[in-house]
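Worksheet: the structure to be examined is printed underneath.
One protein chain is absent from this view; the other protein chains keep their places.
Read from first to last, the chains carry the letters A and B; within each, the first residue is number 1.
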Amino acid sequence: MLPPMAMWEKLLYFDRRIIFLIIAVAVLVPFLTGWMLPQGKITATTQHLFDAIEALPPRTPVMISFDYSPSSMPEIQPMALALAHHILSRNLRLVAVTLVVTGPQMADAAIMPVAEKLGKQEGVDWVNLGFKTGGAVLVTQMGEDIKRAYPADARGNSTQNLPVMAGVHNYDDIGLIIDLASSAAPGTWIVYAHDPYDIKLAAGVTGVMAADYYPFLQTGQMMGLLNGLKGAAEYEYLVGQTGFGLLGMSAQSVAHLLIILFVILGNIGYFTSGRHRRQQR
Amino acid sequence: MRLQIPIAIGFLAGFFMLVQFFVPHQFFQQSYLELFDWVKIIGAFALVLGLGSLFRTHIDKIRNRRPDHIYSFVTLISFAVMFVFGIVYGVKPHTSFDWLFKNVQTPLEATVFSLLAFFMASAAYRTFRARSVEATLLLTVAVIVMLGRVPISDYVSFVDFHEASEWIMSVPGMAAKRGILLGVALGVVATALRILLGIERSHLGGGGGGSS
Partner (left out) sequence: MDTIVLLAIYFARRGDMYIRPIPGLEAVNDAIGRATEMGRPILYISGLSGISDIATIAAMLILGHLAKRTAAYETPIIVPCNDPLVMTAEREIVHQAYIEAGKPDAYEPQNIFYITDSQFGYTSAVDGIMVREKPAANFFMGYFFAEALILAETGNMTGAIQIAGTDADTQLPFFITACDYTLMGEELYAAGAYLSRNPLLVAQLKGQDIGKIVLVAGLLAGVALATLANYIAPDIFDRFQSWFQIHN
């Protein structure tokens, strides 16, 4: 049996692999058991985005830019699914674009199952315009003429003939742009789409990036923001579609509580082992 | 001349990009798009160089039987498989390339991203100590924000963690962020200027940065 001081000292040098294991178990259990916490308060920025889509008249085109890679799918794909469901179920048109090379696959993975479920047709109710290089240039080009920037969609169909693109010339004809991103793409949309063309812009980003976009909410350059998995869960709740977001929040809750517990334990070890006195000296 | 010409090109191109942002004239718009086409072409050639470097690094490792050269085999074989499937069957949905992308690339990348959760836990455990008033404040704020980001905190009735975390993010957090951003913006302006004006030339191999 270790004396208490040595035990606390030992706590300070806890093997990090044990922490990894505890976190892995804590995250896995809610997923495996399907344990779900009821959704709490809705963040104002999520509500603003939901309300903006609710306020659009039927058949208004909504553009989603799928600017994320497979690595961010667990956090952003639930947002994409919930948004696609909201847009298509409200009989709005969905126009998918992307500034990153992996974006077209992300768009298909989000829209196809929702469209199939709601009986919506590709080319009529939604379109995946695919990836084109250029980033800022592409965003600027679309501000002038979307069909010139994208003469064909991701399947090679001419955008001139697609019913979903009827009457869509530039950003003036788009009701709302939503950038789902795990990169710095929302900055490009703010500078090259919102500022020069005064288009309504919202974003859905990973939790770690969300703080980057708070200044743009305050200035009105963005009207809504989905903040990581929490934003996804809130949106799923608002549209009444339980998915990975709501399920993931239980795992995230446990993980956060565990991290707080680790911090408390670490501090107990720090103070009881007398290291704080040694450091003060 | 070896230095002057690149500096002159850099200055002209940089100055043009600066002007075009503020002048929405057709000429500037078109020239801007044209310049970006050049960037894409240069990027495509650079990708060839990049791939050349990738192959050379891994082939050298295999040839010299360097430790862990098995990973070089994995890299080269993975590259070849994706390349062949992409060229032969295309990259559209429901192709072999798409299947590999969804079932190999996606889970692999998501797995590496998910390491963040484990590293955050271990880093928080190792470093979050109430050593001083500032560190204690940081720790307290972190706990409030962490609780505010998950619905479990709604079960606590005496503190509204959700509101508290939103306030921390959008008031003191934002103030600090703006302070950093203003400094960064000035740093960006100064760095851009010193490159455009040729004050800093070390990137051109001119040692303009002076002795170190």
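The rule is short, and it goes like this: a contact is a pair of C-beta atoms (placed from the backbone, for glycine too) under 8 Å apart; a residue touches a chain by one contact, two chains touch by 3 or more.
Keep in mind it's a predicted model, so treat the numbers as computed, not measured.
Put simply, the hidden chain is in touch with A, B once you look at the whole complex. One of B:90, B:172 or B:187 touches the chain omitted from the figure, and that residue is B:187.
Within the full complex, the residue among B:9, B:23 or B:42 touching the omitted chain is B:42.
The chain not displayed touches subunit B at residues 42-43, 46-51, 53-54, 56-57, 60, 67-68, 71, 105, 108-109, 112-113, 115-116, 119-120, 122-124, 126-127, 177, 180-184, 186-195, 199-200, 202-212.
In the full complex, the hidden chain is touched by subunit A at residues 16, 69, 71-72, 182-184, 194-198, 206, 208-209, 211-212, 219-221.
Just so we're on the same page, only the chains that are shown with their structure count from here on.
Those residues of subunit B that touch subunit A in the shared complex are 24, 29, 32-33, 36, 40, 92-93, 98, 101-102, 105-107, 109-110, 112-114, 116-118, 120-122, 124-126, 128-131, 139, 142-143, 146-147, 149-154, 162-163, 166, 169-170, 173-174, 177-178, 181.
Residues of subunit A that touch subunit B in their complex: 14, 16, 19-20, 23-24, 27, 37-41, 43-44, 69-74, 102, 105, 108-109, 112, 133-134, 137, 140-141, 144, 154-155, 196, 207-208, 211, 214-215, 217-218, 228, 230, 233, 249, 252-253, 255-260, 262-263, 265-267, 270-271, 276, 279.
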